[in-house]
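Every protein chain of the complex appears in place save one, which is left out.
Letters are used for the chains, namely A, B and C, taken in the order the chains are written, and counting of residues starts over at 1 for each.
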Amino acid sequence: MSETVSKTARWIDWANPTRFMTFAAAFLPWLGGLTTLVLAVGFWMSMQAPDDYQQGATVKIMFIHVPFAWLSMMCYTIMTLAALGTLVWRHPLADVSAKAAAPIGAVFTALALVTGSLWGKPMWGTWWVWDARLTSVFVLFLMYLGIIALTRAIDDPAKSAKATAILTLVGFINIPIIKFSVDWWNTLHQPASVLRMGGSTIDPSLLWPLLVMAIGFTLLFFTLHMQAMRNEIWRRRVVAMRRVAARSAERRTVQ
Amino acid sequence: MRLIAENLAGERGGDLLFEGLDFTVPSGEALLVTGPNGAGKSTLLRIIAGLLAKAAGQVRLEQISGGFESLTAASHYLGHLNAMKPVLSVEENLRFWGSFNGQGKLSIADALERVGLGDIGYLPFGYLSTGQKRRASIARLLVSNRPVWLLDEPTAGLDKASERQFAALMQDHLRGGGIIVAATHLPLGLGNTRELALGAAA
Amino acid sequence: MSNHAGFILAAYGVSFIALAILIGWIFVDQRTQRQALQELELRGVRRRSEAKTDGAS
Partner (left out) sequence: MGALFIRDIRLGLRAGGGVLIGILFFLAVITVVPFGVGPDLKLLARIGAAMLWIGALLATLLGLDRLFQADRDDGSLDLLIMASERHMLALTVLIKCLAHWTVSVLPLVVASPLLGLFMNMEPAAIGATTLTLLVGTPAITLIGAVGAAVAVSLPRGGLLVSVIILPLTVPVLIFGVSASYGAVEDPAPFLAPFLILAAITLFFAVLGPLAAAAALKSSAD
């Protein structure tokens, strides 16, 4: 019976929660191991990297700041895709994915803000300025918190899924604003130097550690995200089973 | 121990609901308060509990046993609402009321066993059905020790089997020298009861 | 430039602590949910989907 189903499986079948759980259980240890390895290498490389002629040793902060900032936007993009999945395909995993991603995204955004602040103090002489880039990232952080608050405020997962998905979609306008704020407005924050037309402006001795760190943190994100999704699925199973327990206890007393 | 009301009058929102009530309930007996909706059953119970001011007369408990200082302190009140938090488990709820109101003879596990919820005490209260919630709330009466039980529609939401179970619990309480005042329109299945019909004249 | 070492250490330290808390929280959450599931299974509660397949076979 189950074999015939799997033969005719569409991609959407593949992503049902039970299969996701089997897949995650098998895949997570490897992913976790790889993450540790890449992050360790990246950390070592960034320790070895030379100082920047302009920014001196503080350029080391870049090796974590840029990946955090990148992840804060990537996580939100993933949540937006998940929101589409919830609204368009009503896929059960989409909501789980969005809900699991939000706290992780919030932590990465907070770290991007904090490390940026710690970089800005020696370079610009101030912890914080209210310019377009910094403000829009801070708004992103607030939106993560808002989304978390909304998911927690509504008990019923089906209802909270839709409300959260709509909020996430509306908030996505902020992502291009963050991305292009450095080009559109005049700000203290330096423009993008890694990913840009006409090649990177950054020296290879700094670029390589940065890339490895970025890959490492991205892997870390996916490891954490997958584990958090697993937790969320378990949490929902616990809730469902508790309801069953209450109902079956009711039936026993009636008999 | 006797619960005595003399010339008791109660009002709600300026309307006099009843007046000149006189009754005595000795320990070991139950008083059934009956009457149509709006006759003042709940108001009477809340006055006895000390939650509402009486319009006239007095109500008191004489020869209180067990070291309670007043009628209010010696009373358990089971109103329409269950006074339980949906996000906490049944056991957590009962443990709180147990330590807040003072521990009685029964442990929480025993009390839950008595109301037939022994195996689902670990569930959050919000997951329970209406009848189960009511039974968990009845278990609260067993966890802390109070000689006077003031019950407002105690069997609302209970099925026949649970009603019988609850009747047995009330019998036990009366046998132990307790007093029950219950507002209800259903017979509770108790033996030694007096009846007080409110609003019969109207 | 060594006077900036404090900022670099702080940035790495804060990141490390925050990520450690995040990872720790996810692991604690995993333990809680698993324990809850095991407890429910010990009490003989089954999910509806499992109960259904049992009934069919």
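Rule of thumb we're sticking to: contacts are C-beta pairs under 8 Å (C-beta built on N, C-alpha and C of every residue); 3 or more make two chains touch, one makes a residue touch a chain.
For clarity, every value in this text was computed on a predicted model and none was experimentally measured.
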| item | value |
| --- | --- |
| Among shown chains, those touching the left-out chain | A, B |
| Selected from B:Ala83, B:Ala109 or B:Ala197 as touching the chain missing from the view | B:Ala83 |
| Among A:Asn16, A:Thr77 or A:Thr126, residue touching the chain not depicted | A:Thr126 |
| Residue of B:Ala49, B:Leu106, B:Leu151 or B:Leu169 touching the missing chain in the full complex | B:Ala49 |
| Given A:Ser46, A:Ser72 or A:Ser117, the one touching the chain that is not displayed | A:Ser117 |
| Chain B residues that touch the omitted chain in the full complex | 12, 46, 49-52, 69-70, 72-73, 75, 77, 79-88, 92, 95-97, 99-102 |
| Positions on chain A where the hidden chain makes contact | 117, 126-131, 135, 138-139, 142, 145-146, 148-155 |
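Basically, only the chains that are shown with their structure count from here on.
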| item | value |
| --- | --- |
| Of all residues in chain A, the ones touching two or more other chains | 242, 245 |
| Per-residue multi-chain contacts in chain C, two or more chains | 43 |
| Residue numbers on chain A that touch chain C, as the complex places them | 51, 56-58, 60-61, 64-65, 68, 103-104, 107, 110-111, 114-115, 118-119, 121-122, 220, 224, 227-228, 230-231, 234-235, 237-238, 240-242, 244-245, 248 |
| Residues on chain C engaged by chain A in the complex (per definition of touch) | 1-2, 4-5, 7-8, 10-12, 14-15, 18-19, 22-23, 25-27, 29-30, 33-34, 36-37, 40, 43, 45-48, 51 |
| Residues of chain B touching chain A in the complex | 116-117, 119-120, 123-124, 127-129, 131-132, 159, 161-162 |
